[in-house]
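This is the structure, below, for whatever I ask next.
Right, subunit A next:
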Amino acid sequence: MRRGLLLSLLLHCTLVLFFVFNVPHMILPEPEVTYMNVKLVSSPDAARSPKPKKPTPVKTQQSAAPKEAPKPKKKKVEAPKRDTKVVDTSKSKLKQQVKKEEPKPTKQEESVKEEPIGRPPKLDKTPNKKNLMAEQGKPTSEPKEEDFLQALDFIEDIQDKKSAMEVSDLETEPTVFDETQGEVASLKRLIEKNWYRTPGVAGLDRMQVVVMIRVNRDGTISSMDIVQSSGRTSFDNSILRAVRKSVPLPIPEGKYEIFRTIQISFNR
Partner candidate 1 sequence: MKYMKKLFTPALTLSTFFMLSVLMFAQPAQALVKIRLTDANADPMPIALTNFSGATSEENDLGKRMVGLISNNLKNTGLFNNISERAFLQSDDSLRLNGPIFKEWRLINADVLLVGTIEIIGPETSQPKMRVVYRLYDVHDEKQLAAKAYTASLEFWRHIGHRVSDDIYTTLTGEKGYFASRIVYIGEDAPRGMKIVRKRLCVMDQDGGSQQCLTDGKALVLTPRFSPNSQTIIYMSYANGKPRLYLLDLPTGEQTILGDFEGLNSSPQFSPDGESVAMTLTMGHEGNPEVYTMDLKKRKLKRLTTYRGIDTSPSYSPDGKKIVFNSDRAGKPALYIMDTDGNRVQRLTYGEGRYYAPTWSPRGDLIAFVKQLNGKFHIGVIDPEGTEERLLTEGYLDESPTWSPNGRVIVFTRQQRSGDTHVYSIDLTGYNLRRLPTPTQASDPAWSPLIK
Partner candidate 2 sequence: MMKKALLTVSSVALLAACSSVPGNGDLAQGTYVTGTTTSGSVLMPDTLSQDPFVSEMNDGAPSELVDLRKDFIRRAGDRVHFGFDSASLDAEAQESLRDIAKFIKKNEGRVKSITIEGHCDERGTREYNLALGDRRAVSAKKYLVGLGIDAAKINTISYGKERPVDPRHTDSAWQRNRRAVVVLN
């Protein structure tokens, strides 16, 4: 009696599993999947990037960091905005821009941090200590140096929010293609060739970055988001730059559906 129940349960399970794995092939003929060596990494955790093993102790040198806001900020790739430029007859275009920007310091792109320079230590004895320029720093959207000191709080914040973001990004658990596939490996090599990372940079072994890319059919980028920031703008930027430099991304013939979403990550 009890054995019968168990047996029927087992049978049902087998049936269900059979359908789960085979029905899609029968019903949805996806040519890509058939010739590629599909590797199913089924654990939902695997789709997420690894969590930090332990809170990293605050080292003083870690402080050079993100100008990005604490929230993961969307970094959309856009077409160049400056299409036409009016020819400026004044002697310096750049200076013009600086002046124009003053009332609108929120526009980070064009802002310039003003820095009057005092006299650096001199070795001769000329009395010149009062040579500081009177010009005051103008409003600017560039962060002050002190802001960098809060870098580590930012990391915490980003990690809290990133998993939610990633789930919403992909509604179902995706089929993962990784570097065991030749085409993915060659894309990885291309991006790595274009990636200039400062060798021996302090704290490299603690850095974790995850970037999600949506790709257009022609290999250009439709969007690129930092899902997890390293906490260092310069480091995040280096990865984004490497990806942009690799455009058009080499999408293998007929496999656009697979290569449409790419996750780039770095962690030691």
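Here is the rule we go by: contacts are C-beta pairs under 8 Å (C-beta built on N, C-alpha and C of every residue); 3 or more make two chains touch, one makes a residue touch a chain; residues count from 1.
Selection rule: all candidates are chains of the complex that A comes from, given by their letters.
Quick caveat, the model's predicted, so the values are computed rather than measured.
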item	value
From 1 or 2, the one in contact with subunit A within this complex	1
Contact footprint of candidate 1 on subunit A as seen in their complex	5, 8, 12, 15-16, 19-20, 23-24, 27-28, 30, 32-33, 47, 59-61, 64-65, 77, 80, 82, 85, 87-88, 91-95, 98, 108-125, 129, 131, 133, 135, 142, 170-172, 174-179, 184, 187-188, 191-202, 232-235, 237-241, 244-245, 247, 257-267
